[in-house]
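All remarks here apply to the structure that follows.
Yeah, one chain of the complex is gone here, protein chain that is, but the others are all in their spots.
Every chain is named by a letter (A, B and C) in the order it is written, and numbering of its residues begins at 1.
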Amino acid sequence: MDFISILSIFVLACFVGYYVVWSVTPALHTPLMAVTNAISSVIIVGGLIAAAAAGVPGAKWLGLAAVVLASINIFGGFAVTQRMLAMYKKKERK
Amino acid sequence: MDFISILSIFVLACFVGYYVVWSVTPALHTPLMAVTNAISSVIIVGGLIAAAAAGVPGAKWLGLAAVVLASINIFGGFAVTQRMLAMYKKKERK
Amino acid sequence: MEFALLLASGAAAVPSWVLLAYLVAGVCFILALRGLSSPESSRRGNIYGMVGMAIAVATTLATHEIAGIGEILAAIGIGAIIGLTIARRIAMTAMPQLVAAFHSLVGMAAVLVAAAAFLNPGAFGILDAGGDILAVSRIEMALGAAIGAITFSGSVIAFAKLNGNMSGAPILLPMRHVINLGTVAAIVVMTGLYAMSPAAGPGEGALFWIICAAAFAVGFLLIIPIGGADMPVVVSMLNSYSGWAAAAMGFTLGNTAMIITGALVGSSGAILSYIMCRAMNRSFISVIAGGFGQDASSGDKGPAIDRPYKAGSAEDAAFLLGQADKVIIVPGYGMAVAQAQHVLKEMTDHLKAKGVEVKFAIHPVAGRMPGHMNVLLAEANVPYDEVFELEDINSEFAQADVAFVIGANDVTNPAAKTDKSSPIYGMPVLDVEKARTTLFIKRSMGGAGYAGVENELFFRDNTMMLLADAKKMVEEIVKALD
Partner (left out) sequence: MEFALLLASGAAAVPSWVLLAYLVAGVCFILALRGLSSPESSRRGNIYGMVGMAIAVATTLATHEIAGIGEILAAIGIGAIIGLTIARRIAMTAMPQLVAAFHSLVGMAAVLVAAAAFLNPGAFGILDAGGDILAVSRIEMALGAAIGAITFSGSVIAFAKLNGNMSGAPILLPMRHVINLGTVAAIVVMTGLYAMSPAAGPGEGALFWIICAAAFAVGFLLIIPIGGADMPVVVSMLNSYSGWAAAAMGFTLGNTAMIITGALVGSSGAILSYIMCRAMNRSFISVIAGGFGQDASSGDKGPAIDRPYKAGSAEDAAFLLGQADKVIIVPGYGMAVAQAQHVLKEMTDHLKAKGVEVKFAIHPVAGRMPGHMNVLLAEANVPYDEVFELEDINSEFAQADVAFVIGANDVTNPAAKTDKSSPIYGMPVLDVEKARTTLFIKRSMGGAGYAGVENELFFRDNTMMLLADAKKMVEEIVKALD
C-alpha cells in the first residue's frame, strides 16, 4: 500500500473511532476500557513477525517476549470484558 | 491506488456515512437532501476528464454536457442549501 | 497475484499530492454533512462542502491536459447561472420537486460520464495492454450508466408527480412486477456479457447502449406505479443509488473523493428512506412495490361526510386561542400547499404578545419530505428552538389548552394507535386529542390525507373544524385577534 492510501485509511478510521466511541453508552465505559486494551494488543502482529524471523536471536527473543505480554492482554482483556458484559442484565419480566 | 486500498477506504467511508447521517438533526433533513445532491455531483470530475481529452469529439461533447448538468446541481444545490440554512434562527434573547 | 493485478486500477502513476487533494475533498464532504448535526454548525458545514468541491474540480483540471479550457469554463458557467437562478427563485414549498429535479440531473450526468468513458476509454486510463477496456472497468461503467439512467428517468417521473405535471395516482400496469424484474435481470445479464465479450472496442459495444436504454425504461416503469405521496421515499432511494453509482465510478478512477462522497450519499439516501418508512410503519418493499396512496388533493370522497361535526369560524378560533395558556401548533402538508407559514408566524406573534405559550410539534413525516415543515417554519422566521420533534413534545398535549392542527391529517389520526385494520396502524402519531380543544384547519370534510383514511377526530366533541384554505383561515384568525 502506498502512503496516501494508508493515510486515507487512517483519516477515515479516526472519524469512525470518534463516532463509534461517542455512541458507546456510559454504562459500558468500563468494558470499553477493557476491550480497547485487548484490541490494542494487535501489535502482537509485530511481535510475531520478529519471533518468526530466523537470524537475529536478540530480535527473536524480544519478539517472543512481546508475544507473551500481548497475549496476556488479549486473553485477559477479552475474557474480563466478557465476564463484565455477562453481568449486564435487564429486569426479568414477570 | 490498489484495489484493496480503495476497498478499505470505501468500507470505512460507509461507516463514516452511517454515523454522520444518523447524527444529522431531523429538522435539517431537507437541507441534507439538498446538500447530498450537490456533493454527489462530484462526478463532474469524470465529465471534466472527458471534456479535457482531445481526440474523440463524441466523448468530449458528452463530457461537456455532463459538466453543465453537474454544475447546475453543484451551484444550485449549495446555493439552495445555503439559502435554507440561513433561515434557521434561534429565538433572539431579549 | 493475478487477481490483484486484474483489479488494480489503470492509473497507477498519479502523484501523491493529487491523491491527497482528493482525500481532503472527501474529508470536506464529511464535514459538510457533519455540520448538519445542529443548525449553528450547519452553515460552516456548507462552506466545507463548497471548498471540497472546489478542490476536487481544481485538482482534476490541474492534472489533465486540457484541449480546450474555454469550453469547459463555459460549461461550468452555464451550469452556474442556471443553478444559481433556480436556487434563488425556487419557493421553499417546492423543495420536494426541486430535489427530485436535481437528482435527475445527477443521474443524467452519470450516464453521460459513463458513455464518454466508453467512447474514449484512454482518457480515463481504463485500457488494458491490448487496448481493450478492462473487464472490471466495463462492469463499473455499465453499472454506473444503468444506475444513472434509472435515477434519471425515475426522478423525472417523481418530479412530474410532485410538481403536479402528472397525476399522483399510481399507474398500475398489468404484470408490472414481472416486467420490472425481467428488465433488471436482463440488465445484469447484459452487463456480464459485456464484461466478458472479447473485443468490444468503441465500435462493437452495442450492448452498452442497450443496457442504458433498458435502464431508462426500468426507471420509468419502476416509478409510475408508486403513488405521489410515496415519492419522497423513492427520491431518497434514488439518491442512495446515485451515491453508490458515484462510488463505483470512484473505483474506476481510483478517486478517493468520489468514493467517500458515494458512501456518504448512499448512506444518506438509505437512512432517510428507512426513517420515512419507519415513521409511516410501512416496509420499504411495500413502498417500492407501489400501488399505495391516492391523490391527497383530490377532495370530496370518503363515506362519512354526513356524520355530525362541530364547525367553527375564525372568530371562534381566535377566541379559544386568545384564552389559552398553552397552544401547540401541528402543521402538515396542507400548510405547505396553502403557503400559510408566514401568516401562521404572524398569528403566533399575536398570541405570544397576549402571553400565550406557543410551541410547534413536527411529525417525522409531516408534509412531503423529511424536514419539510422545519424548513417552511424556518422560512417564516419561527425560531428552531420553539419547534419540537414528536418524541419531545407528545407528552405535552395533555397540558395544552389548544392543539392547532393546520393542514395535517394522517399524522394526528388515532386509528394508528387503536385500529389494527387501518393501513396506518402502528405509525406513531401526535396525540392532539389529549389537548382540551383541538382545532382542525382543512378545506373540506371529504378530503382525506395522503393515506386516504378517515380521521375519527373530526367528529369528536372537543374538536372544532375550521373549513377553509389554511392561509385564508389563519389570516382571518389574525384579524380577529387584533
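Everything below uses one rule, namely that a residue touches a chain if its C-beta (ideal position, glycine included) is under 8 Å from a C-beta of that chain, and two chains touch if they have at least 3 such contacts.
Just so it is clear, the model here is predicted, and its values are computed rather than measured.
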Touch list for chain B against the chain that is not drawn
2-5, 7-8, 11-12, 15
Chain A, residues in touch with the chain not shown (by the definition above)
1-4, 6, 9-10, 13-14, 16-18, 20-56, 58-60, 62-92
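As a convention for this text, only the chains that are shown with their structure count from here on.
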Which chain's mean C-alpha position is the greatest distance from chain A's?
C
Would you kindly tell me how far, in whole Å, the mean C-alpha position of chain B lies from that of chain A?
36
Distance from the CA centroid of chain A to that of chain C, rounded to the nearest Å?
41
Round to the nearest whole Å and give the separation of the Cα centres of chain B and chain C.
15
The positions of chain B in contact with two or more other chains are 1-2, 4, 6, 9, 13, 16, 20, 23
Could you list which residues of chain C touch at least two other chains?
19, 26, 30, 256, 260
